[in-house]
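Have a look at the structure below before the remarks.
The complex appears here without one of its protein chains, the remainder shown in place.
After this line comes chain A, so read on.
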């Protein structure tokens, strides 16, 4: 009985913990409201633009954020969507399942939103790359997933 009590305590605390106790970074509440309804344009201007800059201009410092304006690599929608889903180097993954983003403090975008933002960057900043893609096409690409954290 004692162990059951202890286990119940740990579980209750854990499930609550995910809603955000202080970590090294001290964030108690991180609001996720609104993000599920964001479309391609607002995803770009609220999230991607932080790194890729307004107008997709990119930036150079000790390293660089690639320019998306006139980016020939965007002619491959698979490349663009795969990059958004899985991230690479300094680019965070946006395709982690919603219950797995907390560990790396990244953001989950649905397949539809990934399609939407890829369509957005492929038709803005001087780009004019092919047909619009759909959520179904994004769904067929490899997605990242980490096994749940051990406890």
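Everything below uses one rule, namely that a contact is a pair of C-beta atoms (placed from the backbone, for glycine too) under 8 Å apart; a residue touches a chain by one contact, two chains touch by 3 or more; residues count from 1.
The criterion applied here is as follows: contacts and distances are computed from a predicted model.
Chain not shown in the complex: UniProt lists it as "Tryptophan 2-monooxygenase", one of "Septum site-determining protein MinD", "Tryptophan 2-monooxygenase", "Spermidine/putrescine import ATP-binding protein PotA" or "Pyruvate ferredoxin oxidoreductase". As for the chain not pictured, it touches chain A at residues 1-2, 5, 8-14, 16-17, 19-32, 35, 45-51, 53-54, 57, 59-65, 87-93, 100, 103-107, 146-147, 149-151.
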